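Okay, structure first, notes after.
One protein chain omitted, others in place.
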Amino acid sequence: MTATPESGARGIRRGARLPVTGSVALAVVILLWLAALVSPLFARRAAEIRLEERLAAPSATHPFGTDDLGRDLFARVMVATPISLGIGLAAAAVSLLVGFAVGASAGYFGGAADLLLSRVMEVVLCFPVLFLLLALAAFLPPSPAAVILAIGLTSWPGDARYARAEVLKVKDLDYTRAARAAGASTPRILVRHLLPNVLPPLLVSAAFGVAWAILAEAALSFLGVGLPASTASWGGILAVAPTYIEEAWWMALFPGIALFLTVSAYNLLAEGLRSAVVERGSR
Amino acid sequence: MRLLATTLVAIALLAGCRGKERQGAFAAPRKSPAPAATRVGSSPADGGTLYRRLFGEPGSLNAVLQTDVPEQLVLQYLSRNLFDFDDRLALVPGLAERFETSPDGLSFTVHLRPEAVWEDGVPVTPSDAVFTIRKIADPGTSSPLYKSFFEDLVSVEEAGPHAFRARFRRVDAYRAMAFALPLLPARRFQGVAFDRAPDNRAPLSNGPYRLTSWKAQESITLERNLRYWGPRGYFDRIVFRVVPENAVAYRALVQGDLDESWIDAPLKQRAAEDPAFSQCCRVVEFYDLDYNYIALNARLPFFADPRARRAVTMLLDREGIARHLFQGSARVISGPWAPESPAYDSSVEPLPFDPKGAAALLEDLGWRDTNGDGIRDRDGREFDFELLVSAGNTIGRQIDETFAAALARVGVRARVRPLEWASFVERVDSGAFEAASLASSASDPNPDPYPYWDSSQWPPRGLNSGFYRNPEADRLMEQARGERQEDRRIAIYHRLHRIFRDDAPAVFVVNATKKYGLRRRLQGVETSPLGLFGIWPGPLGWWALEAPAGVRP
Partner (left out) sequence: MIRYTLQRLALAVPTLLGIVILVFLLLHLAPGSPVTALGAESGRRVSARAAEEMRRLYGLDRPLPERFATWLVRVGRLDLGESFVDHRPVATRILEALPYTLLLNGLALLLTLGIAIPLGVAAGGHPEGSLDRVSGVVLFALYSLPSFWAALLLQTLFSVRLRWLPLYGVASDGTPSGWAGLSDRLEHLALPVVCLTYGSLAFFARLVRSGVAEARQHDFVLAARARGASPRRALWAHAFRNALLPLITLLGLMLPGLLSGSVIIERIFAWPGVGRLFFDSILARDYPVVLALSLLGAVATLVLTLTADLAYALADPRVRDGTEPR
């Protein structure tokens, strides 16, 4: 194949569409964000404590039942939506930003920088994620920022490795060399050539990252080291469920379904994006 | 004087009668009833195994170093105290037979039983007692449970073949409680670092059982100590299982893997609706000395004024909480004691639940919403505070969220924040908090409020974490400490109770019942204000019915 500016370039395959599952997933994700947008409508209901109605089974007035303080569970799950989604997105963003910065630098500059940065990546990767997460989340003063930071700072190596690998694949391609030979400055190469080609794969990484971050936040909240109670996410609502699992199965079921649905949707979306992103130059 | 004292002791011993009203702890110890002496009903099956629950792993089984309940539960079988509390909180003889007080009230001579021996046959001697007490008082030893009793110790030495004498710096009405104390065998700790002694994992017993196996994180097994000098325990074996989760313990109880377990209100409700539970088990419920309260930091502008604190108390629907969150198994309290405590004056009514009155009070005090954000403010400071709760404390969190919702309705914001235990305690003990949900847990019947509410006990010295200060209360508390006459002391406490109610140093919430699930075969379970385990004979008096053939007891 002759060297053309497009050869070896990665991009969304022209005419490519998300597979069916991917489209469904995208629709679900959009629906979830819409739910997050309308959730403030439920804020009052979610905060209404009625002790005499505690642990009521699902009914017409309370489609998901009530929790241990008599609050409507449906409203609470709705109100938790932007929180879970928001934290997930923010944490994934932190992870992606740090990961991309580190990974791309390692891949592009190579040599000593690559050696050093790869070691840093390796250090974090060697830890069982939950070991590190627990330590961070338990030791930082609890707040959404702390949770976002903890998750972001423990999952960035995955993004970094991915970014590094992608940059390495693109860096030595003919057109990049040509650009360098022509005297283009490093930032220009990075922005005009590397970035557009690395971006689509990074989108895939981002989508997986959001799924993971939402799961991680839920796990932290479930274990009791996540968000403060007043801003309960789905994991936070689930944390109370084991105590009432035999008399109030709805407390475990509905927030868990919301969580599962969201994580699945993002994972499927990521998978769909991945199949739409294909190396042009493959045989 | 000494003759008189000894005579009084003798009379008290002979006159020990169960019909007597509540005995103060300062009274001379009564003769202890033989455990399991009353076995009426169907023939009990002697021997067998008792399955107890530990909700955590004991750190070490060193009686002096013990810090937590799992250790106490196990050590209770292995290590007798000099004196114990019986179910009505009076001191009864244990390893010791009796004690005498010097006329000036500063010296105590304790007489050990001559027949007390360790499991290897060596007698328990005064040198063991002296060693133990010196160790406790030693600043290098960390003994959270007993240290405070011996802070005023001047000296302790042997006083004969079976006695020792301890001398203190000042008179304290409850000094005798210091001798509800276990002993360590001095010779086993010679030449080893106290913290790391092998005896801490394999303690020498002087009680009815001895340790035979300890599987870390799983179980601890005890078997009869054949050398024990006292009445033998009923069961051949005691197995403690480590089960941290309540729900899991509940199921273990129903399945027969546990004979007893502490349960909370939700589990009690589940038990009531569970036919499997009613077949195998029953719930035992009683009021004890523990209570819930919300500590307020008096250094904050909004909590500095007692009227504001009263207003805040009036915003909490404590009756509703008792009725719904505790399903009626709790009672509202008006001061820092449980109604079972002699210090509690039941004529002191709790502040009413009165949101309107509270709002009016806050208005009067100048807390008004001047900037229209829905939160009251004054002098530029918003009535907005952080309410800490320990992460595992479900009921505390529920109370807090109810409280926060009620406060929000009158324009006060409370941000509920669960903290995991280590951080929580650090913040509370150092006074670095604004409000915190706490539970007061009594390990002895001493109702002395001094360590918690006297203004000399502010952090970091003491436990008055809320920086509460009331000169009149201070005066009364100090007076009570030196008062040796029990009825006069109680009268002072009653006056203090009224002050505490009006001054509202904290929001006193409820005194809830303790609930335990027990398998039906288990008998002889006595309750007390100190719970099932802090008393004599306590679990040592438990026995079991024999199961009919083929049925799991």
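Residue numbering begins at 1 within each chain, and the chains themselves are lettered A and B in the order written.
We take it that contacts are C-beta pairs under 8 Å (C-beta built on N, C-alpha and C of every residue); 3 or more make two chains touch, one makes a residue touch a chain.
On a predicted model such as this, the values are computed, not experimentally measured, just so you know.
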{"item": "Identified contact with the non-displayed chain, of B:283, B:348, B:439 or B:525", "value": "B:439"}
{"item": "Contact residue for the chain not shown (choose from A:55, A:113 or A:134)", "value": "A:134"}
{"item": "For chain B, the residues touching the chain missing from this view", "value": "51, 55-60, 67-70, 139-144, 147-148, 195-196, 200-201, 216-219, 239, 241-245, 248, 251-252, 257, 390, 392-393, 420-423, 425-430, 438-439, 441, 443, 451, 459-463"}
{"item": "Absent-chain interface as seen on chain A, which is shown", "value": "21, 115, 118-120, 122-132, 134-136, 138-139, 141, 165, 168-169, 211, 215, 218-219, 222-223, 238, 241-242, 245-246, 249, 252, 256, 259-260, 263-264, 267-268, 271, 283"}
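As a convention for this text, only the chains that are shown with their structure count from here on.
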{"item": "Centre-to-centre distance between chain B and chain A (centres being mean Cα positions), rounded to whole Å", "value": "47"}
{"item": "Touch list for chain A against partner chain B, complex", "value": "47-49, 51-52, 54, 68-69, 138, 142, 224-225, 228-230, 240, 242-247"}
{"item": "Chain A partner contacts - residues on chain B that touch it in the complex", "value": "245-247, 264, 266, 269-270, 273-274, 320-321, 323-325, 389, 391-392, 394, 397-398, 401-402, 404-405, 408, 415-420"}
